[in-house]
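Every protein chain but one is kept in place in this view of the complex.
Chain lettering (A and B) follows the sequence in which the chains are written, and residue indices restart at 1 in each chain.
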Amino acid sequence: MQEVTTEKKEFVPNIVAFCCNWCSYAGADLAGSSRLTYPANVKIIRVPCSCRVNPSFVLKAFQQGADGVILCGCHPGDCHYVTGNYYTRRRMALLYSFLNYLGIEKERTRLEWVSAAEGARFSAVMNDFVKTVTDLGENKRLTDLRVKEGE
Amino acid sequence: MKEVELKMKERAKALLESGEVARVVGWKKGDFCFDPSPATFETVDELNEFVYDYFCGANLSKYLIQIAKKEGKTAVFLKPCDTYSFNQLVKEHRIDREKIYVIAVECLAKLDIEKIKAAGVSVVTGVEVVDKDVNVSSPYGNVTLYKPDVVLTKCATCNKTHQVKDEEIILHQRPAREVDRFAEVVKLENMTPDERFAFWREQLSKCIRCNACRNVCPACSCVKCVFDNPNSGIAAKANDDKFEEQLFHVIRAFHVSGRCTDCGECSRVCPQNIPLHLLNRKFIKDIDTNYGEYQAGETSEGKTPLTSYTESDIEPNDAVNGEAK
Partner (left out) sequence: MQRIGVFICWCGSNISATVDVVKVAEAMKNEPGVVYSANYQYMCSENGQQLIKQAIKEHNLTGIVVGACSPRMHEATFRKTAEAAGLNPYMVEIANIREHCSWIHKDMDEATEKAIILVRTAIAKVKLNAPLMAGESPVIKRALVIGGGIAGIQAALDIADAGFEVDIVEKNATIGGRMAQLDKTFPTLDCSACILTPKMVDCAQHEKIDILTYSEVEDVKGFVGNFSVKIRRKARYVDESKCTGCKVCMEKCPSKKGLNAFNMNLNTRPAIYIPFAQAIPNVAVIDPEQCIKLKTGKCGICQKFCGVGAIDYEQKDTFVERQYGAIVVATGYKPIDLDAFNEYGYNDNKDVVTSLELERLMNAAGPTNGVLLRPSDGKHPKVITFIQCVGSRDSSGCGKPYCSKICCMYTAKHAMLIREKYPDTEVHVFYIDVRTPGKNYDEFFRRAVEQYGVDYIKGMVGKVYNENGKLMVQGSNLIDNEQVTIESDLVVLAAAIEPEPSVRKVATLLTASIDTNNFLTESHAKLRPVESPTAGVYLAGVCQGPKDIPETVSQASACAAKVIGLLVKDKLKTNPCVATPDESMCNGCSQCANVCAYGAITYVDKEFRIGGGKTEVRRVASVNPAVCQGCGACTVTCPSGAMDLKGFSSKQIMSEVEAICKK
């Protein structure tokens, strides 16, 4: 039975989600305690604030084979650290646009504001993102931005 | 340009003789007529080597980081585009403004020897510029080229004006003109993701990681580069994977975003002719579009677009490539 499913296995994207400790990570916890499902291929990394996410983390994820990267933080104005997510918003606006400029489809990068109370939204956002990235298919571009011998 | 050079030399001499400055930073003759290099002059005698011509494209501002640490005041000749880098470095506390005496000099665009050679003149022994004519002397006969065809890429779309000067030596004003420095960026933006990827993949694959871009970039002024910082998680030595190798230019472009003055030195020095400035200009264009026009280095104070914000900034999901705007 299991072997059959493995053979038929469709493309399952690998998604890295960065969540801020105070809002989005708690939102993910709430999604969990409310038993609101989303695909298992979403893996969450906890950061104190979305502003802790260095663009190089996002690049690293793509270069290591992630098919989509999503960053979640407190809603603008509600940042636990007052202004952290405002900087995040600018950084990611530029980074995402830049990645798109390099040919990394813009649908592979996303930023969502999810509060600690928005468990349902967290789950919905993840389901939607997984679907979008699944439709796009595998991402190899940042693992292969430069053609190198033996690769 | 000869008269300008003469004036510059005179001033340098006077400043050194009076002891007002301990040294002058400018350009000195190279082995050929087209390869002057940045140099420091500490005595009047050394000024014999001083040169200022149509090949003095190098941005001198970054040299000041180290030179300014020396005893006494330093005089420097800055072209319009160099002054932006200078301001940015002062803003980032990398240069002590008090220790530098800035002499703003006219530019009138610099020539690209590669482009001249590509135009069919394989050996160049001299160059004279008269208005838009570039008269190139060569043992195989003299050739006249159209100047806009053979200026440095960075000069082709330059509209910069002097932002800092303690005095100026300007004999000919550059005529005002309209330039569109984002045309190439827009062209790329209008491609499909596949086409863009193909373009960049081809370009970046040419890179031999010589670090010339990083070394020349005035925004890359770090005491220790992030790529050499073992704790940054991106240093090559700390990784056995190809992360740094693959993403060097991407990370570098992000690192200088909001601080890059668009001086174009990266592309000028690239031995592989990768249009690196098109990476930086994408950030500049996005910053202008999303947060209002911003020119790094216009002043030596204030915050950069990435260290400031407004409550109603555009959302990243909507900010991509100007498509949703």
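Some notes on this structure:
FYI, a residue touches a chain if its C-beta (ideal position, glycine included) is under 8 Å from a C-beta of that chain, and two chains touch if they have at least 3 such contacts.
Nothing here was measured: the structure is a model prediction, and the numbers come from that model.
Annotation for subunit A: contacts to the undisplayed chain at residues 2, 14, 16, 21, 25-26, 28-29, 31-33, 35-38, 40-41, 43-49, 51-57, 60-61, 64-66, 78, 80-84, 87, 91, 123.
Remark: the residues of subunit B touching the chain excluded from display are 69, 91-94, 219, 221-226, 229, 231-234, 238, 241, 255-256, 259, 303-304, 306-308, 311.
Definition applied: only the chains that are shown with their structure count from here on.
The distance from the centre of subunit A to the centre of subunit B, with each centre set as the mean of the Cα atoms, comes to 36 Å.
Contact residues on subunit A toward subunit B in their complex (touch as defined above): 55-56, 59-60, 63-64, 76-77, 83, 86-87, 89-98, 100-106, 109-112, 141-148, 151. Residue ranges of subunit B in contact with subunit A, taken from their complex: 185, 188-189, 193-201, 204-205, 207, 232-234, 241-243, 245-247, 250-251, 253-254, 257, 279, 282-283, 286-287, 290-291, 305-307, 309-311, 313-317, 319-323.
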